[in-house]
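One protein chain is absent from this view; the other protein chains keep their places.
We call the chains A, B, C and D, going by the order they appear; numbering starts again at 1 in every chain.
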Amino acid sequence: MAVSWLSRLAAQSSVPVFPVRGIQGEAALHRLTLTPGVELVDSPRHASILLVAGGVPPDQHDALRRVHDQLPNPFATLWYRSEPLAELASATRVDDPDALPGTLMTAHQELMRGKRGSSPRLLPDEPPNPWEGLGDDGHGGEGMMGGVPYGRPMAMNMHDDIRDGLTLDSLTVTLGPFLPMLPPGLGAKVTLQGDLVQSWITQHAPYPIALESVFLEAREHPVPIAELELARARYHLQRLAFALRLAGLERLALESLRLAQGLSPDSRLEGLRRRLTRCGFFRLTTTGRGWLDETLARRVGGVAARAAGLEEDLRSQDAAYGRLKFTPVVQSDGDTNARWCQTLAEIEQSLQLARQAEREGLYSETTEAIETPRGPWGEQRPGDASGVIDDLLPGLEWDEAMTTLASLDLAAVSEWPQDVTQELGEAPGDGADAAEERRA
Amino acid sequence: MIVNELILPVILVTIVLVVGAYLVAVIDGMIAAALGTPQRGGAWLAPLTQGAWLLTQQANATEAPDWRAWRLAPALYLALAATGLAVVPFSPTLIPTDLVTSVVLWGSVEALATVVIFLHGWSANTLLALIGAYRYVALGLSYILISMFVLIGVALPAESLQFSQVVASQEGLWNVIRQPLGLPLFLIVGLGMTFWGPFNLADSRDLAGGTASTVSGPSRLVWELARAAMLVAFSGVAASAFLGGWLGPWLPGPLWVMLKMLGVLAVLLLLGRLLPRVQPERCVTLMWVVLLPLSFVDLIWAGVEALL
Amino acid sequence: MELLTLFFILLIAAGLGLLIQWLPLRRQPMPTYPQRAPFLGGGLPETHAWSRFHVRYYPMTLLLIAFEMEMMFMYPWAVVFVEQGMKAVMEMGMFLAILSVGIVYGWREGVFKWQ
Amino acid sequence: MTLATLLLLAAALIGIGFYGALSQQSFVMLMMGLELILNGVMLAAVAFWALSGAGAPEGQLLTIVVMAVMAIEMAMGFALVVAVFRTKQADVTEGITGLKH
């Protein structure tokens, strides 16, 4: 009796969702962030629903199985525009972004009320290494440091420390591809000593990102500059939102996303920028670390290059932009701080260009070389630049490494455009959201 | 006598702790909604449904945790919060633990909180929790000196290390006005103690939840409850040290204490939502090089003021 | 008496904390090994996380112990501050001077940085 | 709780502390032993102060001084361990004796 009462109460809680960010799943997650009653959490242990948003390449299915098995009972899985794993063929699959929040909530409620069973465990219940009863002490090996107690070897000092002279144990782990603070798909083999990154070897490049279709159209025929610039600003705002969420600024992250959602040439960035500066984001959170030299900055391209002082922007080759008196903004320092300053400056510039271009009804003219928000697209699309971080992150403290990573845009550009209906569709919760706010 | 000195205070502390922790969640939800976080359902029900969900969720384990320490840490953190609340005088007579050195006892609660939070992250035996634990220790060992200086500042005019005397010494003028630097510095300590908002170095997002990243179900419920309870205890101490505790016209003393606690809570929760997380290395430097000297200034101010 | 009250309060709070955890856990089976593996976004650790953890702020902790000891003297001093008047003020001056020298020296040597 | 029982407890703590200080190979564990000895000493000092010294303030002062000794011993001890470890990559007592020569 008491239990059923408890589960009825639990069914009314907001839905804790752990998102696995697959290929092209970001847009749906941005919308979920703004949906009331859904909470995107950072650890699978804090979730009742595993949402696989977007496709996952077959070679990463093992990693997906591991994440799947890390959710505590009871939990359900939901596949958004993604093929469920073979073992979970009967799992719920959703393709319509509008239906996603509703399906999530129903799944959570059914789970709590006991109408839906928990998703089955996929991996065998075995320790990573057999250990019980082996060796001197029954701990899987001999000696103080030998063996595999509880199924895993002990940490040893393998690398000399790179900062002070104390060489202590280093921890080597593979991270990703579904770690929420890394870019989607990025996987790496990382050695840490203390909370300092000793070495970082990128194993899986981040998933290619899909740009809005207007950028692909711009490669084929002239498009309105206003549209192009708004799409650019939207892209940067969404990246900013991710970094702000990471920095614990939930409020500004949401503001940034909302701004992106309702972006028009009349949108203004000043409010967001003022709040960012006032709350100390540039002083307390971003650091002067993560510095890219000229070669590395050129490899990454785009914002990172201009933040490092390279005046490279393909827009200056376009005659239409020339009529708008476009000159690229640049920063000189090339560190995390400079990259965010650059991003903000570029959003502002894009909004201003969009206003001007709309007034004058300008179309882009050059189609051979366009500047995407990710970087220059001349001969070929901006490629994967995740190799850069292998040199950049060693020596950084974990928090610095994550902040640096968030400030870098490394993924390649996909050849497919982002799904249009998804981006332009009205957010389902918007009206209800405002009503809720008033009531609270 | 037993009723007045034993049963009443025990019940009072328990109720204030539990109701206070609930109110922390409610106020935080309201602030979040006011700042634009989309919310479904009322702020009043949300903590209860969340708690119910955690109770029905399975408690997670790790491969080889330090079981006892892992389960004990949240409970001990809650117990520390209760101890902190016990030193708060609710009225001249209604004081759960009126130790002669209750100010120092609160200092020990702060120091022991660091130990407990470390233990919570350490005993899980996973990378992210471990980093969170160690990172928190850097913060915990930095704020403790600031807190001590600020509290010694309020002890000077009272000529006592007893919170009831500290409150009594504010009869004429509250310490928040008499020692203007004190309360802001102390609030920073409060955010640090509960790793809330800008000082959330233990359970931060960049560690996927840090020390709490591997706990789920009832254990996580106790941990979050204890964290909220610690905020309540802290606000009680701040209210008596700086806002004149039970002093105030018209209303009875205990009511004043609770109103002031609510005020401090609201400020803390708002700060937690408005400020970004401070980068750990910068946080330590900030504490030692900026805030600690400021607390020296506060102490000198308090000393000169007490002698005049 | 106040200690007894404190003891009961401690007992209730700690008991509550343990009970909430223990009651639902009685009937729960041990989670499977894959579930217990550390969460690294699908990745795996090579070793146990428990290790000789390289703490990057260790000089700061040692400095703190010395500071903490000074605080030990400060509390009784606070009680008699008003009574003792000028003498106590001089004492305070000396204390703060020592501490400030310690902080400035530590700062110059980069003690508050990650080593 | 009489003076005799308090001193007996102090003696027990000191005894355990001595066992630890003598038997542990590692320098940090050795320091644990020393701390336990000082723990007993402090208890004895307070017991004398409260029950036998008629509240002479020197009793409390002695305790504080012991505590200070403890803190200094710990801070210097750990600093030494760091310095030794940096040159020798070892933490056992033998490492420290090596430093003397």
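We take it that a contact is a pair of C-beta atoms (placed from the backbone, for glycine too) under 8 Å apart; a residue touches a chain by one contact, two chains touch by 3 or more.
Everything that follows uses one rule, which is that contacts and distances are computed from a predicted model.
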Not-shown chain resolves in UniProt (candidates "NADH-quinone oxidoreductase subunit J", "MrpA C-terminal/MbhD domain-containing protein", "Multiple sugar transport system ATP-binding protein" or "Sarcosine oxidase subunit beta") to "NADH-quinone oxidoreductase subunit J"
Displayed partners of the chain not shown (whole complex): A, B, C, D
Kindly note down the residues of subunit B that lie in touch with the hidden chain. 64, 66, 69, 99-101, 104-105, 107-108, 110-112, 114-115, 118-119, 122-123, 125, 134, 137, 140-141, 144, 161, 281, 285, 289
Could you pull out which residues of subunit A are in touch with the chain that's been left out? 137, 139, 141, 143-147, 149-150, 154, 160-166, 168, 273, 277, 282-283, 287-293, 331, 333-335, 337-338, 340-341, 344-345, 391-392, 394-397, 400
Contact footprint on subunit D, counting only the chain that is left out: 1, 3-20, 22-29, 31-33, 35-36, 39, 42-43, 46-55, 57-58, 60-61, 63-65, 67-68, 70-72, 74-76, 78-83, 85-87, 91
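Everything below uses one rule, namely that only the chains that are shown with their structure count from here on.
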Between C-D and A-D, which chain pair is linked by the larger number of C-beta contacts? C-D
When the centre of a chain is set as the mean of its C-alpha atoms, what distance in Å lies between subunit A and subunit D? 52
Separation of subunit B from subunit C, taking each centre as the mean of its C-alpha atoms, in whole Å: 14
Multi-partner residues in subunit B (2 or more other chains touched) are 55, 58-60, 63-64, 127, 134, 208, 213-214, 217, 280-281
Check each residue of subunit D and list the ones that touch at least two other chains. 82
Seen from subunit D, its contact residues with subunit C in the complex are 64, 67-68, 71-72, 74-75, 78-79, 82
Contact set on subunit A toward subunit D in their complex: 164-167
Provide the residue numbers of subunit B that touch subunit C in the complex, in ascending order. 5-6, 9-10, 13-14, 17, 55, 58-64, 71-72, 74-79, 81-83, 85-86, 95-99, 101, 103-104, 122, 125-130, 134, 137-138, 141-142, 144-145, 148, 152, 155-157, 159-161, 208, 213-214, 217-219, 221-222, 225-226, 229, 280-281, 284-285, 288-289, 292-293, 296, 299-300, 303, 306-307
